[in-house]
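First the structure, then my questions, so here it is.
The complex appears here without one of its protein chains, the remainder shown in place.
For chain A:
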């Protein structure tokens, strides 16, 4: 349908039309019409050669039908909206005077669509509010039904993208899909690069000792920072967040719906696996002194394809810290000797215990007996460990007992024997296997802590990653009381050892030991498996028990190369996602400064990460958040998430 609105020469096409839409609120000039019902239209200008440039391409029009008082209570939303109104203090900086002229030429309420920078969909009613670039309310409508609002949102998504804000999922930033700034839209608070203000971060040091004052001080700084910055999309967002945070004092955020507009992930790119690192490739990297020339490229090759079995013995010793990556052959010789000496020194500590001494040392004898029991049932199906009086079982026992003395605080915990078994099977030398095991344990030691917090944390991270990649699956877990992800416990504790064949374990572990392409890549392997099995997991209304059973029964059925391949694809999707959150960023150690498309740097060099100091930032967020929530004043809602 063509229509002519305003300008007699301009042609408009109706994109949307809905009767029975209440006008809740708008600019002051429309006050007499507040609470009236009317028809809401969305018009699109059909441009032709004669079109005047000042005619907006799309606009919302609301035409009053009658003046029936808005009697609907709108109770649950009312408080919030009063507060929003109270924010209207700053002068309006609406862009484009031509729009105002255009609007003034028409009697009905008109809102130029390009002026709408954000919109809010509330939960209990179908109230929908449009804001301009300064968070000023343009218009607030009540749709007759939720379907009509969904239809409206569906219509506008043909030409704009709605991005929920991270802190408040009922508020959507409206972005022209073609806008160049869209990519960077979801940049976090951290990306505001507050660290340039050194005094700001110096507050951190005092925040624990003097939480309330320091938090207030910090808050004031943030406020100042946000308001003093100009013309930047990120700052606009922060401004908007802050504005609302202040306005929503005492607000109940649960009054808002999470209107389900899926965040789009970038397309999954296939990263094909390559051939394993060969002896030739390895040798080519060694200089005259036997030193590796280019460690990064070696690690990349290992990550891409693993290691050829014939040089695994050597390379694993580098991966597990037995040899430093930059060592010369001569240094490695010396290390072999010193490591042998120290191993036997530690070993001698327990081999020389007398029976009586052992009886008086129950902490040791209990652990010793547990090691014996576990070793006796570790990988006995493999020929290497099969049969009675197998010498290799005896060696596993020796190594674990020596480790027990080496790290008595940790002790022996079930699962460790499974981490040692593949290492010993490859190296076939107690000394080397011991020190390589020590290297591996350094990476995963916290998994075996008494409080199990590290495991719980990983399971939580796993959930967050699944939620990011496959919200439908995470929702399923949530709805079926398995959001704790305990069914992944075994995967994470022994790095999929129990699900895979020995050669597959070796392949996976060497890939993971490179530390590429990001921190906690082993979690993404799990995400890849869950995603791969999603249909089976969600079928038959499975609950926790069925899922646990299903996961446990995946043993021997996984294609690990495919899962590594998927996990890498997932990693790149996450890294390049427009809506990447800090929580996910932190799990994978993706630096804030790393813009999409850049090659990531691995985490494992133990060097402090360049760029924004994330740990500080996390600490800061945590302390601020907890201090604000716990302070009795509680008058401010801070813009950070927990």
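Everything below uses one rule, namely that a residue touches a chain if its C-beta (ideal position, glycine included) is under 8 Å from a C-beta of that chain, and two chains touch if they have at least 3 such contacts; residues count from 1.
We take it that contacts and distances are computed from a predicted model.
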Name of the absent chain as recorded in UniProt (options "E2 ubiquitin-conjugating enzyme", "Ribosomal protein S5 domain 2-like protein", "small monomeric GTPase" or "Signal peptidase complex subunit 2"): "small monomeric GTPase"
Selected from A:164, A:415, A:439 or A:591 as touching the chain missing from the view: A:415
Omitted-chain contact residue, chosen from A:322, A:448, A:521 or A:571: A:448
Touch criterion as defined above, residue of A:268, A:330, A:345 or A:373 at the omitted chain: A:373
Contact residue for the chain not shown (choose from A:130, A:489 or A:513): A:489
Omitted-chain contact residue, chosen from A:480, A:498, A:519 or A:534: A:498
Residues in chain A touching the chain absent from view: 366, 370, 373-374, 376-378, 380-381, 411, 413-415, 417-418, 448, 450-452, 484, 486-487, 489-490, 493-494, 498, 545, 548-549, 552
